[in-house]
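Here you go, one structure.
Note that this complex is displayed minus one protein chain, with the remaining chains in position.
Chain nomenclature is as follows: A and B, assigned in order of appearance, with residue numbering initiated at 1 for each chain independently.
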Amino acid sequence: MAPLIHTLDLAGTFVFALSGGLAAARIRLDPFGFAVVAIVTGLGGGTLRNLLLDLHPVTWMADPSYLLVCLAAAGITFAWARLLESRLLWLRIADALGLGLFAVAGTQVALAAGTHGGIAIMMGVTTAIVGGMIRDILCNEVPLVLQKEIYALAALLGAALYVGLDALGAATWLAAGVAFIACTGLRLAAIRWNLSLPPYRA
Amino acid sequence: MAPLIHTLDLAGTFVFALSGGLAAARIRLDPFGFAVVAIVTGLGGGTLRNLLLDLHPVTWMADPSYLLVCLAAAGITFAWARLLESRLLWLRIADALGLGLFAVAGTQVALAAGTHGGIAIMMGVTTAIVGGMIRDILCNEVPLVLQKEIYALAALLGAALYVGLDALGAATWLAAGVAFIACTGLRLAAIRWNLSLPPYRA
Partner (left out) sequence: MAPLIHTLDLAGTFVFALSGGLAAARIRLDPFGFAVVAIVTGLGGGTLRNLLLDLHPVTWMADPSYLLVCLAAAGITFAWARLLESRLLWLRIADALGLGLFAVAGTQVALAAGTHGGIAIMMGVTTAIVGGMIRDILCNEVPLVLQKEIYALAALLGAALYVGLDALGAATWLAAGVAFIACTGLRLAAIRWNLSLPPYRA
């Protein structure tokens, strides 16, 4: 993995693990519960990406910093989550940051493995949404991806922008920066102003 | 994949994706929610089959028609599900068609990969039931496979008939036709007449 992408992947793992720790705080788990939810949330998306692309060893099995980052996030949330005014809001903000970071990192990992651009977009979206999906199912919440506000669209936007800019020959840092800002920015705007697409009406 | 099996696999993906779209309609998601549930339901079973058999690339990563078929199903259900009198009934019918198509296709993919007949039956059943299981967990419904009416038995019947007829030297179209009709027919009959096995009594 290129150093920049590795950093984004690790940062995405950390903020998703934070969102997992905040979910654990909401249902008042013990420290090991925090660790389990943080690890599953932080590593879930990238693990599925690696399995689907048949890329072995799975990233976190070759690089212990992924696990350490998850455990740090579990510790931080166990110690300090009570100081936050709204754990749900911060959970959603951490999730939004992870969404953008993983949309970029997941897409780039797939491109580097030689996949077609369309599949790389799917891998970016998968990496970005699966960890949070497992977190929400495990904690028995309605998955964020199935709630009203724009979510999967933001991940798709980030992944597609990255593939497009990369195809146009943009530098990695530029493509990654634009894609991250577009994805996380759209998602944060959706949280702030309740932006949503027209839902299905029966 | 042989052309007939490829067609059945793609058709199964389409009808399972339709069932996913109908599940999305029941919980009033936005268009991207429809796409997420349709894709996960349509591709879940075949993806797990490929991972278990270590068959790469995963089918839909080498053949974009799988994804397109899922998106088409999401669009169709978003546009027209409201015209159905009972979305739940149609969800179950689409699921029943997918069950038979995937029981056949999953079993044949495993046989073609050289697995033992017993394992091929397991792969057929897995392919047939996992997509719907993920759909129901995601949408917080009791999985159809855990409800009273005959379900896993129908998948098992289809997969076992296919392996048996194939071992007896039957043509693929014949084995596939008989197995599909038996599986989907039994499941539809179970829906129509509330057929069930004796449940556990405490």
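Operating definition for what follows: contacts are C-beta pairs under 8 Å (C-beta built on N, C-alpha and C of every residue); 3 or more make two chains touch, one makes a residue touch a chain.
Owing to the predicted nature of the structure, the values given are computational and were not obtained by experimental measurement.
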item	value
Sole contact to the chain not displayed, among A:Ala2, A:Met61 or A:Ile181	A:Met61
Options B:Pro57, B:Gly75, B:Pro143 or B:Gly164, residue touching the unrepresented chain	B:Pro143
Candidate in contact with the missing chain, chosen from A:Gly12, A:Gly33, A:Gly124 or A:Pro143	A:Gly33
Where the missing chain touches chain B, by residue	51-54, 115-116, 118-119, 122, 129, 133, 137, 142-143, 145-146, 148, 150-153, 156, 196-202
Those residues of chain A which, in the complete complex, touch the missing chain	24-25, 27-37, 47, 51, 56-58, 61, 64, 67, 78, 81-82, 87, 137-140
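Assume only the chains that are shown with their structure count from here on.
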item	value
Degree value of the rotation bringing chain A onto chain B, based on Cα positions, nearest 5	120
Geometric centre distance via CA averages, chain B-chain A, whole Å	29
